[in-house]
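A single protein chain has been omitted from the complex, and every remaining protein chain is retained in its original position.
Here is chain A:
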Amino acid sequence: MVHPRPDINASVLLLRDGLASLLQHLRDDGYLVVGPTVRDGAIVHDQLRGIEDLPVGVGDEQAPGRYRLRRRADQALFGYAVGPQSHKREFFPPSIRLFQLRRGAGGPVLTPEPPIDRKLALIGVRSCELQAIAVQDRVFVGGHHVDADYASRRRGVFVVAVNCGEPSGTCFCASMGTGPRASGGFDLALTELLSGGPHRFVVEVGSAAGADLLARVEHAPASEADHAAASAVTAAATANMGRHMDTRDIKSLFYANQEHPRWAQVAERCLGCTNCTLVCPTCFCSTTVDTTDLAGATATRERRWDSCFTLDHSYVHGGSVRPSLRARYRQWLTHKLASWIDQYGTSGCVGCGRCITWCPVGIDITEEAAALRADVPVA
């Protein structure tokens, strides 16, 4: 069946079956289709065989240090906020081998790693995630030194975004200007509509590849009422953010408060466990690990995730530069919310709330930033 190819930036209407067909086309085209699915009491990212693998009728409740799934009254496919994993593990995997050296007759022989050759499609990517990917793009490929591994994983990724309808109790993208509506960086962006008609999706076309795919899937024009309903979904999300971050003069707020007593107070609570940094979709720190085999014939260099909360991370000759939790917490939050702006031109925070939800003791960065502000004299 031939369907009209929509224009880029146009919006069309897709039914549930249409979305199923869209995923099937991606699989038929050789894409590895990755999206949200339920595992071990959370919504994680994994390979999807079809829409039945999505968290059908599942919602979530999030609060500082707390995450629970709940059964929804409807059959929504995207009725939840972001889970513990971000898409950073697709492009910046927890561990990669950089190269191997083997002892050869004429000296060491280097075996570089082959470039990544895969077709990846990401389904259900939220606006905060897209903004986080854009932040990591600046870090890994935006400067003079391009990370070849990141670039090869990132290339040609097909993105199906989802505009958020129900933010969690720890979300604050609206105050970071990073959501809840996807503003770019997608091939297709869905808004799920659960009332006022059949279960349907308003689909915004973001690229030629997205338009080409839609041309192979049964769809219909979106009515004025559908457009209005879609706008209402994201407007409601904006109004229901669980958290708020006041970003006014945030750089100077942090730079002026490096000796604020609040840092010692939060260090009393902080476990130094690294969870906030590892769930953060923009944190990019890594360490390099060299190992040898028993025979001494092969040496391997790996890159692994690291965190500014480990002592090794800031270890230089003689010891760690940031030996106290106070120093490490201050380093993390100051970089995330303030010095990141000097370094990359944007905040390092996209307001996804993961660091709040997945902190085992529920430290809330919006509360920490507000505490610094509370004591700043009004200019």
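Rule of thumb we're sticking to: contacts are C-beta pairs under 8 Å (C-beta built on N, C-alpha and C of every residue); 3 or more make two chains touch, one makes a residue touch a chain; residues count from 1.
By our rule, contacts and distances are computed from a predicted model.
Protein name for the hidden chain, per its UniProt entry and selected from "Sugar ABC transporter permease", "Nitrile hydratase subunit beta", "Oxidoreductase" or "Urease accessory protein UreF": "Oxidoreductase". Touch with the chain that is not drawn comes from one residue among A:Ala237, A:Leu278 or A:Ala369, which is A:Leu278.
Although one chain is not drawn, the whole complex shows that of A:Leu294, A:Val316 or A:Ala374 it is A:Leu294 that touches it.
On the side of chain A, the interface with the absent chain consists of residues 39-42, 44, 65-68, 84-85, 89, 94-95, 268-275, 278-279, 289-296, 304-305, 307, 309-312, 323, 325, 357-361, using the contact rule stated above.
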